[in-house]
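Right, one structure below, let's go through it.
Every protein chain but one is kept in place in this view of the complex.
And now, chain A:
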Amino acid sequence: MAYPGYGAPGGGFPGMPPQQQDPLYGFFSQVAGQDGQISADELQRCLTQSGMSGSYQPFSMESCRLMINMLDRDMSGTMGFAEFKDLCQALNGWKATFSSFDRDHSGTVEGHELQQAITTMGYNLSPQAMNCIMKRYSNHGKIPFDEFVSCCVRLRALTDQFRRRDTAHSGNASFQYDDFIQVTMSV
C-alpha cells in the first residue's frame, strides 16, 4: 500500500527548548499578532525572514496558502506556532530531498528526478499517477523548489484526507460528493 511516512517526526519530543528560547519562535512572534496566529502572507514573510527557503526563491503566496491549509484543522485560514514548527520540520526535510536531486544547484529538478524524489519520500505511486503529477508541476520539464514544495504539501494533505476516510486501512476510501468537492478544493 502506498501510504508513506512523513519523513521527519512530529515536534514536541523530550529535550526540545522551551518555546521562548526556540529561535523559530523569534521569527514567528515578530510576525504574529496578539492572537498568536499567522495568515498566508504573514507566513510568507516569516519563511523568508527565517531563511527557510534557503538559497531558493521565496515561497509564492499560493504555496503559503497551501501550507496553511495543510495544517489548518479548524479551517480558520491561520496557523499557530506549533503548526509552524511542524511545517518548518517538514520543509527542512523537503529541502534536503530537493537539494539532493538538484545537483547543479540550478534551483530546479527535472521530471524524472521529481519522480525519484517522491518515491524517496515513501510514496509508492503508479506511473499513471506520477504522470498526472509531473504534468501538473513541470514547466518545460523543470520543477522549481517552490512548486516541489507545493506538490509535497498537496501529497501530504491529500494522503491525510484519504487516510481519514479509509477506516478499514484497505487502501480504498469512500467519498460523498459534497465532501469530495470540499476536500479536494481546499488542498
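Following the convention adopted for this analysis, contacts are C-beta pairs under 8 Å (C-beta built on N, C-alpha and C of every residue); 3 or more make two chains touch, one makes a residue touch a chain; residues count from 1.
As a working rule, contacts and distances are computed from a predicted model.
Out of "Programmed cell death protein 6", "Chromatin accessibility complex protein 1", "High-affinity nitrate transporter" or "Ribosomal protein", flag the one the UniProt entry gives for the chain missing from this complex.
The correct option from "Programmed cell death protein 6", "Chromatin accessibility complex protein 1", "High-affinity nitrate transporter" or "Ribosomal protein" is "Programmed cell death protein 6", the UniProt name of the unshown chain.
If the hidden chain were put back, which of A:G77, A:G122 or A:G141 would touch it?
A:G77
Kindly note down the residues of chain A that lie in touch with the hidden chain.
1-3, 40, 61, 65, 69, 75, 77, 125-126, 128-129, 132-133, 136, 154-155, 158-159, 162, 166, 171-178, 180-182, 184-187
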